[in-house]
Structures are given as structure tokens and as C-alpha cells.
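What follows is part of the complex, with its chains left where they were.
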Amino acid sequence: MRQEVFMAGMGGQGVLLAGQLLAQAALEAGLELSWFPLYSPEVRGGRATCTLVIADGEVGSPVVGQPGSVILMDGIAVDNHLNRVRAGGLAVVNSSLAGDEIKRDDIDLVAIAATDVAVELGSEQATNMVLLGAYVQASGVVEAQAIEDALHRVLPERHHDYIPTNVAALQHGAQLAAEQLQ
Amino acid sequence: MPERQLITGNEAAAEGAIAGGCRYFFGYPITPQNKIPEYMSAHLPEIGGVYIQAESEVAAINMLYGAAATGAWAMTSSSSPGISLMQEGLSYMIGAELPCVLVNMVRGGPGLGNIAPAQSDYWLATRGAGHGDGRCLTFAPFSVQEIYDLIGQAFPIAQRYRNPVMILADAVLASMREPCVLRERLDPPEEKPAWAVGGRRRGRQRNIVNSLWTDPPVMEEVNLRIQQRYEEAAQNETRWTEHGADAPEILVCAYGISARICQTAIEHAAEAGIACRLIRPISLFPFPTEVIADWAQRVKKVLVVELSMGQFIEDVRLAVEGACPVEFFGRTGGVLVTPEEVAERIIEIA
Amino acid sequence: MFRVIIDQQCCKSCGLCVEFCPQSIIELSSDMNEAGHHPAVVISEQDCTGCQMCALMCPDVCIEIYRIKVEAEASA
Amino acid sequence: MNTLATTKTIQPIYTRPDSLTDVQMRYCPGCTHGIAHRLVAEVLDELDLKDRTIAIATVGCSVYAYEYFDTDAVQAAHGRGPAVATGIKRCQPDTIVFTYQGDGDLAAIGLAEVLHAAARAENFTVVFINNAVFGMTQGQMAPTTLMGQKTTTTPLGRSVEQGGYPLNICELLAQIPGVAYLARETMTSPKRVRHAKRSLKKAFQVQAAGLGFSLVELISSCPTWWHMKPLEALQWIEDVMVEQYPLKVFVDKLEQGEQAEKNL
């Protein structure tokens, strides 16, 4: 088993946190993995991306040109990275910020209005969790519960208040993905 | 401490050093290695160690010189421009036959450049160490676990050869998170080396740490002694790994993060029907010349992959010595290569 | 009368203009600009005294201030 | 019936200074680096120096200063701004040269360069942004960090044992005869901002008059690494920093010159 997921979005959207949660969950599941962030030096806001490779054996390259799956958190991310997904792969996309012109027929495309969902849940910040929930559901790479557990490990104590909202967001995302994939 | 932890390369470097017995850190912040001094500032004082933020890299390397002169197990870490500033100090450490460990988390250059991953300090690491004939023993890990393991080993190696040891990595390895098995922290040896200064209350002859030898034949002797140690290191410390086909058509040579990328690239190439073998030097100086020379006799071509304009390739070419063509694939300035691109290049040259 | 123009894209919602306006006529908007900030807006420009405190304190040089003179002329 | 016509005149009373480009600055919200930039630009405008100015950006959060000042510009290695300025000014004495340096840049790695430039009475201006922290590299201790202040490399607060005492740069420079203008200001209120501008203006005037080395230290905020809101950060400067770093004009040879003239 070797799964690659590339995530991209605007700085502050929680791209890296989503990646770290998934990485932590994989770790707890006894898998091998490699996660690395790259920041790009855009003027406004800046952009963040990260790549996570999960495997049950040696991970090999942490750098992936054509990832098997992606989580794209806004329009710019979609513009820049959707075409990189390998045929047969999976893309989870935030349709709240990416518009509707998302087109690829050769991959599984899960479009979630994640920002809208998050705002509904009372915290725009949870957009990343909605998308992560959807991704976990669609990819099956780890158990949904494992992400919830990871929240407790990765978030600093002082942010544990946010966990319930985050869990709700994860679940919402998972549900929406499940619906779409049916 | 739990067995397997998800930590960054920077954390692995810092904790690995502590676990290996390092108790003194002198450094100056620079991205992408800031988490190393930050970790040290938090953890060294807890265990009776010392963290000093130097006023510059020039000061840092000279503090290290002083610390090393006392026989302490000390280190610094920095990134490209900071390592440039340490060149004079490194030359002094070599001249005075002092051990130390330094980490270079290489970033895109030249000049201020950027903070993206690069391997363009290969010469600085393996040929650098300032003026004179000295060199740093240089090791290039390619995973978080290997950073942790190698830096721990670096301290006794530095002591054994009385020479600086450099751990050469890059911005990706620095910020990468991977599972890492942590060992118990070792204490450094209590007994100080015979040459260390520290006051002579124990009644020994006085010790002098020095690199000034006005008489050329004496200076030459120092150099020959140093060279002798390098040869010993070549016997004992030359390290590399090999991956891939046993009867390869193409030999791929890469180190550090590039080698990780090539690991997957040669699988892609294999899928395209091209058998490759990857040789990954772990020690860059001493360099695993022989194994490359050996394989070079048996392949059609060698492909060198590095994140620079062609530095590492010279060591490969010195090993291959014309036995077969040596091709190059490199990007620089912080641009990463992907396994797919490397595989393409393999197919192109095959 | 004064016109206070706050560049809505440039503003980073630091709130310093809000704090230092002696007339308390600047607020942070609930709208978000492209960079994700809630930009400052002048809520009752008619009360502006043109004192420039806001502009003096704005770290992002987002604020411009103009004096508007409206003069009545008798005409035939 | 008489009709009443109105004419409307629009008179700019505050606009973006000409010596700034329209590039948006990358500083964090509420960071007073931005105010400092604006003030320098206003001074260049008012003294009509822009077209013969060369700005020297150093390494720190203000590394992109060359994008913001609408002048010729040179980006210098960390701490070496004053050496670079020396090279420039010695080759082009008819230009106006200033370095813009943080406290890490100037007081840590670059301490020797700034003191020696002052001793050589180099005729350029230093804008010195003291925010008691290395901003760009994520909040480590600077030489100007206050005792007890927590940073990413003094997690328990700066102590004599681990970090030593804060360095007061102006107090050092005041000992050097090559210094022609020297002042410490801050930007915590409109009044302070005006004072700061006055000092910056003097510094550039001193340079234009060829009187020697000038430096204005601006106590500046770093809301991000102080972990404070922008306003709180200004308050902390007033409450805490200004005690360690008293606001003062240390040297003013322009004034002395004028005084001397008046006394004739």
C-alpha cells in the first residue's frame, strides 16, 4: 500500500494541520509515512502546501509529481494542482471557494462546499476539517476515529476547546463525501 | 518516551544530538533550521547543558572552537549563508585538530537566495572548511530517522578523528515529519581527552590548542597527520546504501533528499522496463568511490541527480573515471525534482 | 468637510486607526477582503475633523485624507 | 430667482508618499515597520531626495524594503548594511544612502559594522528598528530583548545566565565622535510618530549637509512574536520598553551648528 495526498490552500486555511492530523493517524495505525510542507512566497496571505505519503512498507520519495490524491482548499489550489492528480486518483475540493468549473473525468472528484459547511457549524476555521473528513471517507486510508484521536495529540492543550467543532466538521465532511460517492 | 514519534528533521537533529551526548550548543538563528536552536534552548538547560545564542555565525563557530578545546561535546547548526561565515573558524578547528558537529540545512542560493530545499552546498561541505587542506567529514542523511541516528554517531566520530563532522541536509528534510524511534539519552564520556584544556590542577603537563606553525615542515606534518586521519576515516566511515536491480542498465547516484526521490524514480523506470540501481552515498567525505567505480564498469550509463548545478557529479565522475558516460539531472535554487521527472530522464538516456 | 479613503484591499484590520481616531468614526467592517482581513471603514465621515491621526498610525499606508471645500456662488 | 451654484474643491491633506511604491507591504497586521517606512518616505519627499537616494535593505522582516521604497536599492547581507553603505557612498558621494536595519541585523551580527561606520564618520543614515526580537526568523531572542522577556529561544524569559543583558545601541554610539545625529524614538501614538519623523528628517538633513553618520532608533512593535494585539503591543512599548530604551535625542550636530551660528 502506498497512498499519496497533496494538500494546498491559502496560508491560514489549516492545510498543514490537516496534513499533520492525517500523518498522526497513520502513525498510530502503525504505518510508515512522510509528510512535508512547502510555503510559497506569494505576497498576499501566502500559500501553503504539504505532501503526505503513507505506506505499509518503505515510503520512498516524499516528493510526488503526480499524486494519487489531493485536497484542494480554494480556487488557486484547484487551478494549480488539479491537473497533477494521477488518472484514477482522488480529488477532494472545496467548492465554496473553487467555483464550479472543476473538470476531470478520469479521477474521483469529491466537491464539498466546505467553507459553507464550516460557517454553518459556527467556525470558518473548520473548513479544513470538513475537507479532511471527506478525504478520509473517500480514500479509506485511515479510520475516521483515528483522526479524532489525532486531534487530541496534535492540538496543543489550550486549543482542545475546538475539538468538538472539529469533530463535527470531520463527520459532516465524511457524510457529504459518502453521499457523493454513492 | 514512546517508541515511535512523529517529529521533524530539525527535532530529530536536536534530540538526536542530545541523545548522542551533546550538551553544548552555540548557534545563531537562520531559517530553515530555527527549530534546532529553539529545541536546544528549551531542553539543554534542563539537563545541565548550555545553550548560547551567539551574536553571529562567526562567533558561534569560535565558541564551538573554545568548547571543543575543553573536550566538550558541542555542536552548532545553521543554513547556507551561516555556514559560509563559519569557514574561517572551521579551518581553525581543523588546524587545531578539534572535533565538533555541525548541521547545514541547505537552502537555495547563492546570496540570500531563499529558504527552499537545495543541495548546492556540496562543495562547501566536502571541499570547504575554509582555507588550507582540511575538510569536514560529511554525512548526508535522507530521512528523519537517519538524521536522528547519524547525528548521534557524529559526536564519537568527530572525537575519534579530531575533526569537524558536518551533517548535510536541506529544507525538506528539516521540516519533514516522519516516524522516528528515539533512544535513551546517553551521557557524554566523563573522561576528557588528553589534549583538552581545562586548567592543569591534575598535575599534567600543560595543554596548548593551536593552529599556528610558523615552520613549514612542522605545519606540513600537521597536515599529514590530518590526512592520515582522513584515510582512516575512509577505511572506517565510508557509508552508502544500494537499491534496485542487480543487473542494472543505468546506475543512478544521488544523496540525501534526491536519493529519496530516486528510490521511487527507479521503481517508475523499472515499470518502464529499465533496470536501475541506485547508489546513495551516506558519507560524502569520505566518498564511496570504490563501489561506484565497480558498478560503473558494469552499466551502460551513470545518472547523477542532485539539487544543484553539478557539484556532487564531480565526485561521481572522479569515481567513474571515464568507465562509462555520466549524465546529469539537476535543478537548483530551491526547485525540487519529482520521481516522475527523474524517471523520464532515465528513460531518455537509457 | 473631509473625505477619508481607506484602501479596502490594503487594510489588514490591525485596528490602530480605529483606536486612534479621536472622533471614533472608524470601525472594522464585517466584510472580508481578498487577503481575508476585515478592512476598516469610516462610519460617519461628516464628523471627521481631518486630524490625520488615523493616517499617522496606519502601518499599511491605506488611508488618504482630502479636504472638500464646497463654496456657494451667487449666479445670475 | 437667484440660483446658488457650488464649486467643490478637493484638496489632498494626506496621501501616500511619492517615495513609496504601490507594492503592498508584507508586514503582519499592526506591525510598526510599516509606519517607519512611511515616515522615511515622507522625509525623502519633503527634502526632495528621492531621486538621489539609494535604500539598503538588510535581512529581517524588512528584507523586501527594496520593493517598497521607490528609489534605487541594494539588498545587503545580514548585518552588513553599514559596510555596503560605506562602499556605495564612498563611490557615489553625491547620493543619499540609508540602511534600514532590525535589531538582530544591527545589534547582533552587524554590531561591528555599524560602530565602525560611525567611527569612520561615514556620511549615511541608519534607520534602526528595535523590536526586541528576531521577527523574520520566528521570534528568537535579540540583543535588545528585555530581561525576562519570553522568546522562542528564551522560553523561560531572558536571563543573565543564558542571554545576558540588553544592548543599548544609542548609548554605545553616543560615545563615538563620528556620529552627527543620533536619536531614539517610537511610534506608539500620533505625537510620537510626529517626533519620530522629525528625527528622521534631521538625520537625512545631516547627511545632506555632509556632517557625518546619523542614526535614528525606532522602538517598534512585533505583535506577532510578542503574542499581543497591535494596540497592546504599542502599550507594552510605552509601559516597558521605553524604560530600558529611553526616548532621547543623543547627538544633533545640525542643531549644534545652528546654535553656533546663532551665537555669532
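A, B, C and D label the chains in the order they appear, each numbered from 1.
Just so we're on the same page, a residue touches a chain if its C-beta (ideal position, glycine included) is under 8 Å from a C-beta of that chain, and two chains touch if they have at least 3 such contacts.
All of these numbers come straight from a predicted model, not from anything done at the bench.
Engineer: Each chain kind shows up once here, so list its copy number in the complete complex.
Structural biologist: The complex described by this file is made up as A x2, B x2, C x2, D x2.
What we mean here is this: only the chains that are shown with their structure count from here on.
Engineer: Distance between chain A and chain C based on Cα centroids, please, to the nearest Å.
Structural biologist: Once rounded, the distance between the two centres reads 40 Å.
Engineer: How many angstrom lie between the CA centroids of chain A and chain B, rounded to a whole number?
Structural biologist: Measuring from centre to centre gives 34 Å for this pair.
Engineer: Roughly how many whole angstrom separate the Cα centroids of chain C and chain D?
Structural biologist: Distance between chain centres: 26 Å.
Engineer: Can you list every residue of chain A that touches 2 or more other chains, as numbers and ranges?
Structural biologist: Residues 44.
Engineer: Can you tell me which residues of chain B touch two or more of the remaining chains?
Structural biologist: Residues of chain B touching two or more partner chains: there are none.
Engineer: With touch defined as at the start, can you tell me which chain C residues reach chain D in the complex?
Structural biologist: Touch list, chain C to chain D: 2-3, 9-10, 12-16, 19-20, 37, 50, 52-53, 55-61, 63-76.
Engineer: Would you tell me which residues of chain D are touching chain B in their complex?
Structural biologist: 59, 63, 75, 77-79, 104, 108-109, 111, 134, 136-138, 140-141, 143, 152-155, 162-163
Engineer: Within their complex, state which residues of chain B touch chain D.
Structural biologist: 28-31, 34, 37-38, 41-42, 45, 51-53, 55-57, 81, 111-112
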